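Removed: one protein chain of the complex. Kept in place: all other protein chains.
A, B and C label the chains in the order they appear, each numbered from 1.
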Amino acid sequence: APEPEESTDTGAASEETAETERYEGNAEDYKAALLIPGSLGDKSFFDASYQAVGLLEEEYGMDVDYVECGTDASKYYPAYVDLCQGGYDLILTVSSNGDDALIQIAEEYPDQKFISLDGELDDIPSNVYIIAPKNNEMSYLAGAVAALKAQELGDKTIGFVGGMDIPGINEFLVGYIEGAQQIMPDIQVQSSYVGSFTDTAKGKENGLLLYNSGISVVFTAAGQSGIGVLDAAVQTGNYVIGVDSDQAEALKDSQPEMANVVITSAIKNIPENALHIVQKAMDGEVNYGKKEYYGLKEGAVGLAENEFYQKLMSEEDRQTISDLKEKVMNGEVELTETMGLSTEELSEIRDKVRP
Amino acid sequence: MKEFINLIFSTDFVYSIFRVMTPLLFASMGAVISDIAGTPNIALEGLMLMAAFSGMYFSYLTQSALIGLVMALLTAVLFAGVLAFFTLYYKTNIILGGIALNSLASGGTVFLLYLAAKDKGTSVSLASKTLPNIHIPIIENIPVLGGIVSGHNILTYVSVLAVAFTYYLLKSTDLGFHIRAVGEKKAAAESVGISTTKIQAVALLLSGVMCGFGGAFMSMGYVSWFSRDMLSSRGWIALAAEAMGRQTALGSAAASFLFGVADAVSNAAAAQGLPSDLVKTIPYVATLAGLTIFSVRLYRKQKEV
Amino acid sequence: MNRERSFNILRTATAMLAAILVAFIIIILISDQPVQSILIFLLQPFSSGRYIGNIAETAIPLIFSGLSMAVLFQAGLFNLGGEGVYFMAGIAGSIAAIWLKLPIFIFPLLCLAVGAGTGILVMLVPGVLRAKFNANEMVTSLMMNNICYGVGCYILNNMMRDPTVSTLVSYKYRSAALLPTIIKGTRVHAGILAAILCAVLVYIFLYKTKWGLQVRATGANSKFAKYSGMSVTKVIILVHVIAGAIAGCGGIVECLGLHKRFEWTALPGYGFDGAMIAMLANNNPLGVIGAAAFVAYLRVGADLVNRFADVPTEMISILQTLIILLISAEKFLHKYKQKWIEKDIYIGEVQNEGVH
């Protein structure tokens, strides 16, 4: 790592929280906007945040504007400027993609309030609030589910298909490994990366390779490419654990055979979080300048415990999972902190369990 | 490592090569035909993408895979026609036209996907149809061979036919001769009363048909849905295969096959824990190396005389 | 010739009008406020200094890539490797910008040099293969794009990744390495001066020096170039070196001008943009500035409609395609041109040759 610059004082981080006040008008008149630093269709937090827009409009009757900025990071700042000049009471965002632009804009518009619905940031400006999801908690449970299913089927190896070899994805992998080891300490985890979040065909190839090598349960965190893994599971008669949204629920009408192989999904409740935090913002109760972790306990992350879960997991196994969940919520299990994990540390964790 | 070797020599793996190379075969045949006619079509990627969308959408609407396939073909041919119209009639530079069409496809399909499925990522919420897999009666039961040759999607077999079609089209039909004549010496064809515009338009439309098949395979065979940018550079790779195959049907097919092998190997290597960033370059490194060796040998040969 | 030039202006204007008309019809179908949307698209980019600044900053990388492609095309080389060069030069230049410690002026210049050097190395692969062994440069350059992407990602992931950020980005650049903003209230950075300087230099190179003449002669007729005593091998390599240096500069300029760290996780797309711009500009380096500004204008307009109206960004790609197709349609309105030209010439008076 490079040594830090001499003048580290950027003035961004501040201990004191900006004064917050209650919003006095009608909820319908509250003006909020969402900036999406990416493209919709990712089947992950961008799509989830877009659902939040619908939910907010539905629940509170407010009008939420959104801007989809695409993948070019240089476009985020100008979009922020336009929003800040648009007189919004609150600007929402998701993901860490736009962090640099967010810090800069928050300094330039100190009176504007910002909330990130799913982010990671350390030096938080005083007018920004960040919801940091505990991704490792839900993937921990996913790992446990996978291991239980593998145990049931007599397997000693489970699989993981990631979109790309990047930190956001590996966070899932680490939790997954630890969860699986909780059930079966000597379990092996075969991980593979598609190299793209959009190449569904290649996702299918990756899935087929894992299934054909004798693995029966695969956890996929690969955006659209993950659907290819689902297809591979259908084709080979195996199982998948989905990610980000309840995939079985989403597929059960249009692709019932796919829904049938999704044991469960590790989900984030971004829309519900949004509802909750916007209400708090209107009440003037948000701790701007802070980042707060939301996990199983807060109901921000979890497993999809739907009909397929009931069907595909035995009563007993489900009990094991809910006990584990209880333990995590009480802080009885120690999970590796994935933030700040270097590439080497990660490789070590990953390679140790590779068959 | 041993496991890796076993994997590579498994029937599943060899079977997968055919699956991987199907869209490449179609597109590289499209590239061959249009290139020989002197109108290099670099919009293969875009045409396949549009066909993939159209096949998915119409098979969903009509619940008929056949109609989906037909519409995929029509869509690709229609846009190949747009390219032909602008480049042949209005003299837009064909490369520029190709680039424009690619960007149209990449944005346009997401736009339409959103209108159709209220989703900018995939069409899984639309129950579209797929084309059937074919089990070849007797061969199916032969060990190893049966597992490799039988049970592919119907379009995989069609892609082999497409190679034969392209080969015979160019070798022994009058249309093929006109295409070759126009590509090699336009004025010569013109002077015997052949309409060069018409021939080049037909060549572009034929490459559109090929892309139609390739696109339909992606969304109605390889997988059963459309997803944004699902071609992921396969059109460009087909173009490379065509150049490596020196604009011949058989050469390009061979190059597509090599590429399919390299791609399948890279998938297998990714699952073995090799660095995925580097592993995904295997097909490209293989193509580059292949082309280099090929060119060096050709160069040496030419130099000898 | 003047008549031809004025016709071209007329044709371009008509083409744009036609494209806008078609776009308008499409927008009517999908938008609740079509008039407003189209006005935002067309006029809003000029409505404030900040937006004009957006156009300028968007144009900078486009100018570099357009120039790089124009040089290659002038030599008759169809290389589409700008994409890979941008990515790789961005990575290499970023390494310099993260780990070196230099005073304020020299630092960005050094980073540019590193980017340019990397660009040269990357471009030399297709260049040497073409010059020495006649390997098709379009294929090798397309392959290099993907290889650069993979290798670049590997370096980013294993050497440069900032573990405190949960996305795949590098450590922050040192602030002395960043390109300073040159117009207050916008993000227009010093890169624009470099881009324009580059365009002028390339123009002088192509049209005022003997090497430029050799490049163009090789592009026009390589047998002729050989016959005239030029070394085609040298020209091909020279052109790749220049194109690589320009694209490499473009890559790192974009990183140091608009970003605080390396944050491309996909190929940035400037390679194909460059090919498009070079062709729109007819491979003229000064024309590249105009073509890049025009494309940048379209993109900023698109961003604005996306932000202020209910037209999705993807819709804009349709519009862009239409405009580009129509503008580059040489024979658009051709019939009228012929009539117009004939009307102007009094047959029987004019000499046969040379007088237009």
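As a working rule, contacts are C-beta pairs under 8 Å (C-beta built on N, C-alpha and C of every residue); 3 or more make two chains touch, one makes a residue touch a chain.
Everything below uses one rule, namely that contacts and distances are computed from a predicted model.
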Pick from "Heme exporter protein C", "NADH-quinone oxidoreductase subunit K", "Dihydroorotate dehydrogenase B (NAD(+)), electron transfer subunit" or "ABC transporter ATP-binding protein" the UniProt protein name of the chain that isn't shown here. "ABC transporter ATP-binding protein"
Could you run through the displayed chains and say which ones the absent chain touches? B, C
Among B:5, B:188 or B:293, which one touches the chain that has been omitted from the display? B:188
Residues of chain C in contact with the chain that isn't shown? 1, 3-4, 204, 208-210, 213-214, 216-217, 220-221, 223-231, 334, 337-338, 341-342, 344-345, 347-348, 350-356
Can you list where chain B touches the absent chain? 168, 172-174, 177-178, 180-181, 184-185, 187-195, 305
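Rule of thumb we're sticking to: only the chains that are shown with their structure count from here on.
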Among line, ring, star, complete and other, the chain contact graph is complete
Can you check which chain pair, A-B or A-C, has more C-beta pairs in contact? A-B
Farthest chain (mean CA position) relative to chain B: A
Just give me the whole-number Å value for how far the CA centre of chain B lies from that of chain C. 28
Length of the line joining the C-alpha centres of chain A and chain C, rounded to whole Å: 36
Hunt down the residues of chain B that sit against at least two other chains at once, touch-wise. 110, 120, 275, 277, 279-280
Quick check on chain A: which residues sit in contact with 2+ other chains? 164-165
Complex contact set, residues of chain B against chain A: 3, 7, 10, 12, 16, 19-20, 110, 113, 119-122, 124-127, 218, 222-225, 227-230, 232, 264, 267-268, 270-271, 273, 275-277, 279-280
Interface residues, chain C side, partner chain A - complex: 50, 54, 57, 98-99, 153, 157-158, 161, 163-168, 171, 174-175, 187, 254, 258-261, 263-266, 268, 303, 306-308, 312-313
Show which residues of chain B lie in contact with chain C when the two form their complex. 86, 89-93, 95-97, 99-104, 106-108, 110-111, 114-115, 120, 233, 236, 239-240, 243-244, 275, 277-281, 284-285, 287-288, 291-292, 294-296, 298-299
